[in-house]
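A protein chain is absent from this complex, but the other protein chains hold their places.
Labels A, B and C are assigned to the chains in the order they are written; within every chain, residues are numbered from 1.
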Amino acid sequence: MKIKILYFARLKETLKFSTEDLELPDDAFASSLTILKLKAYLAKRNETWQQMLMGKLKVRGAINHELVDDNAPIADGDEVAFFPPVTGG
Amino acid sequence: MKIKILYFARLKETLKFSTEDLELPDDAFASSLTILKLKAYLAKRNETWQQMLMGKLKVRGAINHELVDDNAPIADGDEVAFFPPVTGG
Amino acid sequence: MAIRVQTQDFDAGLEIKLLRNARKDTGAVVSFIGQVRDLNEGDKVSQLTLEHYPGMTEKALEAIVTKAQSRWDIFDATVIHRVGTLQPTDQIVLVAVSSAHRGEAFKACEFIMDYLKTEAPFWKKEVTDSGERWIDAKHTDDNARERWLE
Partner (left out) sequence: MAIRVQTQDFDAGLEIKLLRNARKDTGAVVSFIGQVRDLNEGDKVSQLTLEHYPGMTEKALEAIVTKAQSRWDIFDATVIHRVGTLQPTDQIVLVAVSSAHRGEAFKACEFIMDYLKTEAPFWKKEVTDSGERWIDAKHTDDNARERWLE
C-alpha cells in the first residue's frame, strides 16, 4: 500500500519533513493500519520521531483532509497528516 | 409643585401633546405623587387620556431621564416622561 | 466609550478600525449592525421612522455600556444609533466592542444590544402598503434581556 504523509508546524520543523510518500508491504499490518499504528511505526525511526509522535506532545491526525481520531483506519492511496492541536483565529 | 411632562411615540401622536408644564397645589396629593398617581390624575382628562394612560397599552415612565416603575416618587421640578415600551435597535 | 445618536449614516468599517487601532493589545473586535428590513410581520415595508427622547437616549446608552464594562473585561465600545426617516437596507445601529480575547467581546456586544432593545428610548414607526403603524415591543426582546440577570 502507498500513502502520502504530511507534517505541519512543530512536527514539520523538528522532524525536518514536510511530505513523504510511504510504501508498505500489503500484509496484515497494512490492512489494519490506523492513525495510532502509523504513529507507532514512524516513531521507531529514531528518538526524535519517538518524542514527537508518541511523546508528551498531543498529535492530531487527518485522513484525506478530515480530522480523525487515533483509531481511524488508513487505506491505500490516503493522504495522512500529522500536526499539533490547531491555533488559528 | 411644578413638573414637566413629555410624551413620546403613540402617546404623543394620540394625545396630541409632546410637552406640558403641570402645576399642582402643594397638598397631600402632590407630596405623595408617584408615576401611577400621575397617570391616574391625567387619565381623568377625557376618554382618550384614560385609554392611553390607564388602558391596555403598557406605558413606561421615566423621571429625570431614568426609567422608573409605577411606584417611583415624583418631586417638584422633575421632568417626567411617558412612552410605550421601547423598540429601537 | 463613543455614543452617538444621529440622523446621518455611519461607516461601520471605519468605526471598527478605530476600535482595532486604539490599542496594540486588542485581540478581538465584535460588532453588530442592525438594518431596516423590507419585510415585517409579512408586510412590505417602504419606510421606517425612528423617534427618540433627546437627553435621555445618550444617558441610557452610556449606562448600558458602563454596565457591560463592569461585567466583562473589555477595552472599549462604540454605539451609534440613527433616528429620523430610513429606507429598507439602511443601517440603524452599530455596536462594536474591543477586548483582548473574543469571549468577552461577544458577550458584551450581545448584552449591549439586548439592553438597548429594552431600555434605550427609541420607537419605530413603519410605513407599509396598508398605511403607517407603530412597531410593538417584542416579548422575545424581554426574554433576551432576562438571560443576563441569572
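One rule holds for everything that comes next: contacts are C-beta pairs under 8 Å (C-beta built on N, C-alpha and C of every residue); 3 or more make two chains touch, one makes a residue touch a chain.
Just so we're clear, the structure is a prediction, and the values are computed from it rather than from any experiment.
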Response to the item:
Contact partners of the omitted chain among those displayed are A, C
Response to the item:
The one of C:V29, C:L50 or C:A120 in touch with the missing chain is C:V29
Item to complete: Using the touch rule from the top, list residues of chain C that touch the missing partner.
Response: 11-14, 16-17, 20-21, 24-35, 37-39, 88-89, 91, 100, 102-103, 105-106, 109-110, 113, 140, 144
Discussion item. Considering the whole complex, not just the chains shown, which residues of chain A touch the missing one?
Written reply: 6, 8-10, 13, 58, 62, 65-67, 81, 83-89
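Basically, only the chains that are shown with their structure count from here on.
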Worksheet entry | Centroid distance [mean C-alpha coordinates] between chain C and chain B, Å | 27
Worksheet item: When the centre of a chain is set as the mean of its C-alpha atoms, what distance in Å lies between chain A and chain C?
Response: 49
Worksheet, complete the sentence: Residues of chain C that touch two or more other chains sit at none
